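The complex appears here minus one protein chain, its other protein chains still in place.
Labels run A and B following the written order; every chain starts at residue 1.
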Amino acid sequence: MQLASEESASKHGVYTSGTHLPNTLPRRLMTWWMVMRIALEERLAYRGDFALGTLMRFLPIITQIFLWGAVFSSLGDDSATGKKLGGYNFPDMVAYFLLTMIARAFSSMPGLAGGIASQIRQGEIKRYLIQPVDLVGFLLLSRLAHKLAYYFVATVPFAFVFFLCRGYFADGFPPAHLFVAFVGSLVMGFLLGFFLEATIGMIGFWFLEVSSLLFIFMLFSFFLSGHMFPLTLLPEGVLTVVNFLPFKYLAYFPAAIFLGKIPDDELPMELAIEAVWVAFFIIACRVMYSRGVKRYSGYGG
Amino acid sequence: MPPIIDVRELTKSYRVHKKREGLMESVRGLFHREYSDVQAVRGINLQVEQGEFVAFLGPNGAGKTTTLKLLSGVINPTSGHATVMGFTPWERKNEYRRRFALVMGQKNQLWWDLPAQESYLLHQQIYGVPPDQFTATLNELTELLDVTKLLGQPVRELSLGERMKMELIAALLHSPDVLFLDEPTIGLDVIAQHNIQQFLRYYQEKRKITVLLTSHYMKDVAALCKRVVIVAGGLVQYDGSLAGIIDKFSGNKIVTLQFGIADRPSDLSRLGTLLDTNWPKVRISIARAEIPRVLAEALRDYTIEDVSVEDPPLEDVIADLFHQVA
Partner (left out) sequence: MAGRLTIHPNYWKVFLTFASNSLIRDMTFRANFIFQCISSVAWTAMNVGFYLVIFQFTKSIGVGTGWQQDEFFLFLATTWFINSIVQAFFMSNAEEFSELIRTGGLDFALLKPIDTQFLISFRRIEWSALSNFFAGLFIAGYSLYGMATRETDAYVPSIGMFVLYAFFVMCGVAIMYSVMICLAATSVWLGRNQTLYDFWFYITNFSRYPMEIYNRGWGTALLGLFTFVMPVLVVVNVPARVLAMPLHPRAWWEVPLMLWAIVATIASLAFSRWLFRKSLLSYRSASS
């Protein structure tokens, strides 16, 4: 499932129209604005539907709240000063899940890897080879446009839910430096999520059937990103391994920062490591793209 | 004997709501309705005897397909009555459904990824056809349509024409007494069309089944049916033989004059509507009543070497009729 606007934009040659013009910044900005507008229109056209859909995405959290409520109450205490599991008491837990929704809104890239792989498989990549067009750059900007359009329209349902649940944020709003770190981790989460999936999509240059691999990856990513539970609940040995993986930055890390669960002395280090991971995947993506393009023998089409 | 298909004042109108996108809009649409009424079928009367092969001819949106769907029980009418073999189609009784078949051009009901053979076995189970009868019928049909070697191939690998043949076989496996065909040859190449027409003619004559066929193609109609029902604007406009259409609807005939003079006169248009000139031959469309007078004039005023009077092509007559009704 590629984003509709990505598909239609590339099919209708939105990006490639006017390629006789120099590949300058103004032209790129124009194209980007166009993609952004399409994405926004899509969202707004179905906005009732969209708002309903966004609210429904919070439904699984309800069951999680009850589940953890039952777990904590069986430990004897589910209050704000209650027992902590992995550093999280019950209200923390609820706040955690809500925050991972925000983190996922930044880092999830539905259909990105699959879209790249299918473009490779169907030979649409050719278009990007004969023209001075940067596939990765285009996709990045289009995703950015989509996300911005999404945030614009999703702010209301999100704000509504957070307002309803404000009681779970026992410590209230985090101090300024933590909030800055939080925003930074969200931005890096977006980049990491994008380049990680783009790199996987690039595997399509070597293996035609990427979807199986992709699915297994998504499964691991879901589990190891902290989407299901705060990673600190994992047993020691497992936690050490998971800490070395990049997945935790996709959901767990920003939420943990916001809730003040990352000690101040470790925070800069963690952010730096995240930046390194981002850089790594940017490079990996680029390298695989150029290698893959060289190897490309024109499958499909 | 009562007619096998008896349709009286059959009417179907649709209430078309303004199209709504998205769930919220759809739910809202349940409370505030904006609509317009489309009358697809406006009171059709028709009687068909057993063993007839009747063609439904008409422009797009005339109501031909809607009528077939009503008679198949797929949709319910707004008002009116119809019985086929004594059954009311939209009650969808099993006794009725196992005695007729509907084939729709370019629409597939066979399992896409499986060989047709597997779909046929499924048909056998659903219709309850005894095994020996099933085998005999299948063999007969595949031989007639010359598709025996295609039975084991997945349906998606077949060409359009071959798929149509397989669909026909599927429809006839349970030996229906009534067959409804909705544009069966649409989109097929000329050879495939011809094959299917041949087959239908042979099969219908041999089994004496009643067939209702809708088509755009004159060739289908001319090859297969003596009786033509023209449906336009949701009503029956004509019901009779092919030849009769021309008599009823065409006011003109086409007169071809071969002139015996070297130069072409400039006042030929007073004879009638000039269709084309390939000097010394001229084709003119002349109103029937005028023909004796015009011919007499022409023969008197010019040197004519040859005269022929023909009916206009059926396609043109029908096309004109469709235009008139629209």
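To be clear about the criterion, a residue touches a chain if its C-beta (ideal position, glycine included) is under 8 Å from a C-beta of that chain, and two chains touch if they have at least 3 such contacts.
From a predicted model like this one, the values you see are computed outputs, not experimental measurements.
> In the whole complex, not just what's shown, which of B:49, B:95, B:146 or B:189 touches the removed chain?
Answering carefully, the residue with contact to the hidden chain is B:95.
> Using the definition of touch stated at the top, determine which of B:109, B:135, B:241 or B:324 touches the missing chain.
B:109
> Of A:71, A:180 or A:283, which one is in contact with the hidden chain?
A:71
> Of the residues in chain A, which ones touch the absent chain?
Residue positions of chain A that touch the missing chain: 49, 52-53, 56, 59-60, 62-63, 66-67, 69-71, 73-75, 85, 209, 212, 215-216, 219, 222-223, 228-229, 233-235.
> Tell me, which residues in chain B touch the chain that this view leaves out?
14, 20, 22-23, 26-27, 30, 65, 69, 72-76, 92, 94-99, 101-102, 104, 107, 109, 111, 113-114, 118, 121-122, 125-130, 133, 154, 175, 177, 182-183
Here is the rule we use: only the chains that are shown with their structure count from here on.
> Starting from the mean Cα coordinates of chain A and chain B, work out the distance between those two points in Å.
Chain A and chain B have C-alpha centres separated by 56 Å.
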